[in-house]
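Questions regarding the structure given below will be posed in turn.
Every protein chain except one is present and positioned as in the full complex.
First chain written, first letter: the chains are A, B and C, and each begins at residue 1.
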Amino acid sequence: MSNIAILCSGGDVSGMNPAIKHFVEYSLKKDLTPFFVYNGYEGLIDNDIQEVSYRDVSGIINRGGTKIGSARSKRFMNPEYRQIAKDNLDALNINMLVVLGGDGSFRGLDAFYKEHSIKSCGIPSTIDNDIHGTDYCLGVDSALNIIRTSIDAIRDTASSFNRAFIIETMGRDCGYLALISALTSGAELCLIPEREHNISDYEDNFKTQMAHGRKYFIAIVSEGIKQDPQEIAKWFEETIGIESRVSILGHIQRGGNPTSYDRLMAYKFVNYAIDGLLGSHTNSVICYTKDGFIYKSIDEVTGSAFKLDPDLLRLLEDV
Amino acid sequence: MSNIAILCSGGDVSGMNPAIKHFVEYSLKKDLTPFFVYNGYEGLIDNDIQEVSYRDVSGIINRGGTKIGSARSKRFMNPEYRQIAKDNLDALNINMLVVLGGDGSFRGLDAFYKEHSIKSCGIPSTIDNDIHGTDYCLGVDSALNIIRTSIDAIRDTASSFNRAFIIETMGRDCGYLALISALTSGAELCLIPEREHNISDYEDNFKTQMAHGRKYFIAIVSEGIKQDPQEIAKWFEETIGIESRVSILGHIQRGGNPTSYDRLMAYKFVNYAIDGLLGSHTNSVICYTKDGFIYKSIDEVTGSAFKLDPDLLRLLEDV
Amino acid sequence: MSNIAILCSGGDVSGMNPAIKHFVEYSLKKDLTPFFVYNGYEGLIDNDIQEVSYRDVSGIINRGGTKIGSARSKRFMNPEYRQIAKDNLDALNINMLVVLGGDGSFRGLDAFYKEHSIKSCGIPSTIDNDIHGTDYCLGVDSALNIIRTSIDAIRDTASSFNRAFIIETMGRDCGYLALISALTSGAELCLIPEREHNISDYEDNFKTQMAHGRKYFIAIVSEGIKQDPQEIAKWFEETIGIESRVSILGHIQRGGNPTSYDRLMAYKFVNYAIDGLLGSHTNSVICYTKDGFIYKSIDEVTGSAFKLDPDLLRLLEDV
Partner (left out) sequence: MSNIAILCSGGDVSGMNPAIKHFVEYSLKKDLTPFFVYNGYEGLIDNDIQEVSYRDVSGIINRGGTKIGSARSKRFMNPEYRQIAKDNLDALNINMLVVLGGDGSFRGLDAFYKEHSIKSCGIPSTIDNDIHGTDYCLGVDSALNIIRTSIDAIRDTASSFNRAFIIETMGRDCGYLALISALTSGAELCLIPEREHNISDYEDNFKTQMAHGRKYFIAIVSEGIKQDPQEIAKWFEETIGIESRVSILGHIQRGGNPTSYDRLMAYKFVNYAIDGLLGSHTNSVICYTKDGFIYKSIDEVTGSAFKLDPDLLRLLEDV
């Protein structure tokens, strides 16, 4: 009987708890002994590691965030601390590790494997959906639905009041959340970092719409664009001639009850991660692609910058 | 058969649409002909007034905002424009007016009545719950529940990550939303304009909590307090020693599907408003108090500044 | 320092967890030591009683149901078992008891007090809102909002499809949930046990509405009415001539994240319950009435049958 551990690293997403729950259940089914590592790589270093059973995951499938905590760890970038982490795992006979996280977390994991041969599998988890090599990252669907609910609420008030609303979503380098939210909420404007914009390009079109009776605008902008949302609001007020407000959605996007889709993806990601570790995959990331779930090397995933699917980017013109 | 009109003035709230729906239904039941005035007093002046029937309110009971629009009107503060408004109503034989709004809207309504004898009744409507003379304003319960959902989502991520969150609610002069939200979401700190604070008063207590294992803080602050939320975040980081984030909930607080409570209050407010107009109440606001629904003169309601119930204020110490 | 315990008895409601959380916090604030009794009076008898602290109520404020379980207990109606319960409490020096429950639970509590002088306070908790002497029972607002969401969802499909929907809410002897739900969801028909009905009385009116273009009906009926919902559906199909469906909402009405209103009421009920026990109230129920929160004797509360407020009943005609 082998021992296997799970940890969360980097930003938390809604969907981690269903993954943690299924990790415990599927490990036990495969005759593995499951362990939690608390607070990311920090817990590996500080030996905050615990053997767990069914009871420890009761009642968490419908909770946002992560029951085992997440953290960013500078220490883990230092080989000395990785040695301590390795010693802690050895003391518990743990030789397999599942990590929910993003690019940075996977790089640390790769170094750890290469030094200490701890078999490891990363599960892409970030609401930004910006990890190279996978079409889906855990947490994205939950974030999109929280954004949708917020935009629906704001549209109520925008339409009552003849106003433009500039709504900022998360996504520092990647406009995925903003783009999909704009398409699925009927926004009139979407600005993302992947596509430079000149706000004055929209002037004629928006003035024409106003002349034809349009009473409100919803603009979805990614936090990564270069223009300040307040500036865009000012442009709507002064150039288009409509009262404007800015709404920064902020951290509510990370939380909330995980959606069915994220729960199902958590389920499948975990199945593949554990199956991979029991098979021949020593240091991989389990990716969701057009060809289904594929194990990719950590090098491949972290070696290239993420680029938004050109087919999606083209939809931007439809907004 | 008499004609009666309804309009929304000032900020929109979730609960206006159920009120508008019931206004039409209850008017017809009382053999009155109902009219909509679009975009507040602006619509009165611009003659944007329409006779309506059941069909016009189909499918709106579960929508936030207001189907008939709302606006602030500077023109209506000018007697010349009020004369035009009166002429427009006369042309349609409308001599009763129900207004969903706040203090400022009611003052305009009072002037209108005193000059032109249009019988009028105000229904207190503002998510700030800060109208003198009524314990409840339409929209407050819906706003509280949206705030609650947002705080629940943020707590997920705060607890996963060992963080302090400073969450700003609406309420420029009144801390009602912040206070009730803090009590009902288990916040560790609540700051409101009614009570001056010195953030350093909390230092010892919070440091003790951290020493005893507390991993996150939720602070709810009203937009009306004098300290910038970013400053409070900085204090948490530097003085208490915990990573911090600020979340400004903003306009999502105004929207969303009206709650059962707001729908029921809308129902009752409208019943009383129309009954009052058909009775002897010529220029009143229908208020909800410990003694039930009471007609108060507009003078009384708008003549005093709102003060938060001292019993509620005392609960602040419990947070 | 005194010891105080809380238990839940009878059907669970959404709002029990916020009450349990605040019970612990307010007890500690008042220098009392809080205890949980698990699974209602059964836990008293089986000595399933535990001293608790802040940590035990972390993360439960937004959970439906009750963390400490609830149960109905036949044994507690037997004085011999009440003696065992008393012995268990004595062994832990607990002499104050807060009980979340309904009529039957309060009767047991009264017997317990009269035999053994355990000071006790009941908090009315039932989604049926049918406890004599209080205008509000914990859990009602959460149930109403779940019902509202369900009816909104069903109306979408009813209006798409030209159908009548007969929706059954909980409420065996009391039509409160059905009545308020009908008023706040714009239903066309509401049937409750307090008012006998003859479905054929609605025939002319509904046929006229159909002739004028009505495309769907929503009927809200209480589970306590004498006619089977399927029979009403048949009547719509055969007499009114519109395809019909029945929806029994069932146990989803008990669950869900407690609303702001239920959380605030939980807060206040608990404050009053503990203050009463620390004062002169030995065996009371804390009731919410037009005169605010009032302590009533258990005899008074359980001695009369609940009757729906006639003012509310009159609103039935408005549906």
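What we mean here is this: a residue touches a chain if its C-beta (ideal position, glycine included) is under 8 Å from a C-beta of that chain, and two chains touch if they have at least 3 such contacts.
Since the model is a prediction, treat every value here as computed from it, not as a measurement.
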Based on the whole assembly, the unshown chain contacts which displayed chains? A, C
Quick one: say which of C:P18, C:P34, C:G64 or C:G224 touches the chain that got left out. C:G64
Touch with the omitted chain, as defined above, among C:S73, C:T134, C:S150 or C:N283: C:S150
Please output the residues of subunit A touching the missing chain, sorted low to high. 18, 21, 25-26, 29, 59, 61-62, 141, 144-145, 147-149, 152, 155, 159, 180-181, 183-186, 213, 257, 259-261, 263-264, 267, 290-292, 315, 318
Positions on subunit C where the hidden chain makes contact: 8, 12, 14, 16, 39, 63-66, 69-71, 146, 150, 152-157, 159-162, 165, 215, 245-252, 254-256
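Everything below uses one rule, namely that only the chains that are shown with their structure count from here on.
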Farthest chain from subunit B, going by the mean of C-alpha atoms per chain? A
Between subunit B and subunit C, what's the gap in Å when you average each chain's C-alpha atoms? 28
Computed distance of Cα centres, subunit C from subunit A, in Å: 40
Residue numbers in subunit A touching two or more further chains are none
